[in-house]
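Apart from one protein chain that is not included, each protein chain of the complex appears where it belongs.
Each chain carries a letter (A and B) given by its place in the written order, and its residues are counted from 1.
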Amino acid sequence: MKLQCALVSVLAASMCAGQGLTAKKAWTPLRTANGQPDLQGVWTNATITPLERPADLAAKPFFTPSEAAAYEKQVVENANVDRRRSDVTTDVGLAYNEAWWDRGTHVVKTLRTSLIVDPADGKLPALTPEGERRAVALAERRRLHPADGPEDRGLTERCILWPTAGPPMMPSVYNNNYQIFQGPEYVAIMVEMIHDVRIIPLDTRPHLPSGVRQWLGDSRGHWEGNTLVVDTTNFTDKTKFRGSSENLHLTERFTRTDPDTILYEYTVNDPATWTKPWTAQITMTKSASRVYEYACHEGNYGMMGILAGARAEETSSANAGAK
Amino acid sequence: MRCWIVTLIGVACWAAPPPKPANYVPPHTADGQPDIQGVWNNATLTPLERPAALASKAFFTPAEATAYEKLALEQNNRDRRGTDATSDLAGAYNQAWFDRGSKVVPTLRTSLIVDPADGKIPYSVEGEKRMAAAADYARAHPTDGPENLALADRCILWATAGPPMLPGPYNSNYQIFQAPGYVAILIEMIHDVRIIPLDRRPHLPGSVRQWLGDSRGHWEGNTLVVETTNFTDKSHFRGATGNMRLTERFTRTDANTLTYDFTVEDPATFTKPWTASIPMAKSAGPIYEYACHEGNYAVPGILGGARAQEAAVAAGK
Partner (left out) sequence: MITAAAVAGMLSLVALPAAAQGTASRGPRTADGKPNLNGIWQVLTEANWDLQGHAAAAGPMIPLGAIGAMPPGQGVVEGEEIPYKPEALATKKANFADRLKLDPEVKCYLPGVPRATYMPFPFQIVQTPKFILISYEYANAARTIYMEDPGPPPVDSWMGQSVGHWEGDTLVVDVTGFNDQTWFDRAGDYHTDALHVVERYTLRGPDTLMYEATIEDKNVFTKPWKISMPIYRRLEKNVQLMEFKCVEFVEELMYGQYRKKTAK
């Protein structure tokens, strides 16, 4: 409890310094019919702020507003630069631009230069030796077996799980959209990618048995003042958020700081992977749009193309007698 | 002369719902149904159809009945050892195994069929043709696969279940339960349960067909009348199609007797509806579990044996 208070005050101080979300007149959120602070509506967490602070901004935890604007301009231009190359393969590989991507065009409203707020340097804490070992083994496996079968491909290509669902819910390449619903005993978050719904009970029931593991883990929520605190455990060892293990313990906090903003903060606790817990913040912005159906698996030509292409390449190189 | 008069009376009786000894009043269940509950057995030596040898004899005399019973029991238990192992094995069954009962029906009729008067099933020309074709096919394909074997051998359906519920070679046992709005008949072979609603609900849709059909019941005085439709075309009761309509009547005629009558209609198979009557006798029970399929060594044996015979023939013996 003491630690929690300390964290809050550090955040408040840094927010003030960054001149982003000045903790002005404590805005009182609206309430739902059954008295919960109202988080409902469609929200987007698209942002060009990276998770970790870029090396060239190591000394700069926060942008000034004009620096932020300049950064935004540069990032958006880069995303749309003409990258035609001479060979067909590279040309196709680089053909995406903002017509396709929708990473957002703004940094987070706090103007922090990383999503990570703790450690203070905006970088992930060091991996444990086991975490390092796992990461190396995984990278090696991917190098040696890029496309033996569907399990070698990423979860997005397999249409199983998108980073926007997580949890934690991280912005991704497009469709960073969420719709939040609140009932008397539940908060439900519909994640556009891939029509995942996180249904978070607010009573005091225990988590699922430890033998039961789920891609999105198992979440339990409660209100602390105007902040929804969500505790998630029971992850599988296949979810691997940034290399995490199945013993990842995630705490998320949702606070509506003004009519158009939810401050979303999460703390990752996984002693098997990182030497200490780490925390990130993203500002979610109210969206005028609707959430669409993303029938990922139903239209998954990508997987067939990748695997069949890999098999065709192997056959042709085998036929060509290449070593 | 005596036989002729008896026959006449018999026919007259069956034109109306069977009148019963007027002095027996069955007890009632708590919700007012005549009580037909308990364990019942319908084994009898009387065949469904009148045997050709008895064509002119609609009813036995008591002495004739006794003689018939004695003969039947002797026949079933005679030593039928053959000279070769195959026929020896096939003839090995006797009353230690069978339980067809030891008596003819109390009315002494020489068939269970009471209408038509000749005690035979009134097949139409089309019905006979179909039966003959089925018999030809069965002769040509006796053991190709499980679907060519008898329903009893496959452990799918026994004659005692039907419906109609005819006695079988053994275990012709039933237990009846009554609760408000329902009569349930647990049939020992093969743990089939006929649950008969007594409300006025419609039958299942015509596209839904079931081995035991779909039954609806109601009480007419002390008689439970059950109407059953929605048979499959695989049930083939005595050659009938899936459009067969069955009406059964259960009347408790004394403390230990449940009179069971049934009428079969199927214009595609029979020239007219025909009716049979079987008395069911109170039994001490209990009903045992008959786990037929779980112990079905017969089907693999029959089919495996047929395949072995074919292989032997193909290999030139």
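FYI, a residue touches a chain if its C-beta (ideal position, glycine included) is under 8 Å from a C-beta of that chain, and two chains touch if they have at least 3 such contacts.
All values derive from a computational prediction rather than experimental measurement.
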Quiz item: Which of these, A:129, A:149 or A:211, touches the one chain of the complex that we don't see?
Solution: A:211
Self-check item: Which of B:143, B:247 or B:271 contacts the chain that the document leaves out
Solution: B:143
Exercise. Tell me where the left-out chain touches chain B, residue by residue.
Key: 28-32, 37, 143-147, 154-157, 175, 177-182, 184, 186, 190-193, 195, 197, 201-202, 204, 208, 210-212, 286-289, 291, 293-294, 299-300, 303-304, 306-307, 310
Quiz prompt | Hidden partner interface residues of chain A, rising order | solution = 208-209, 211-214, 236
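The definition used in the following text is that only the chains that are shown with their structure count from here on.
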Quiz item: What whole-Å value do you get for the distance between chain A and chain B if each is reduced to the mean of its CA atoms?
Solution: 71
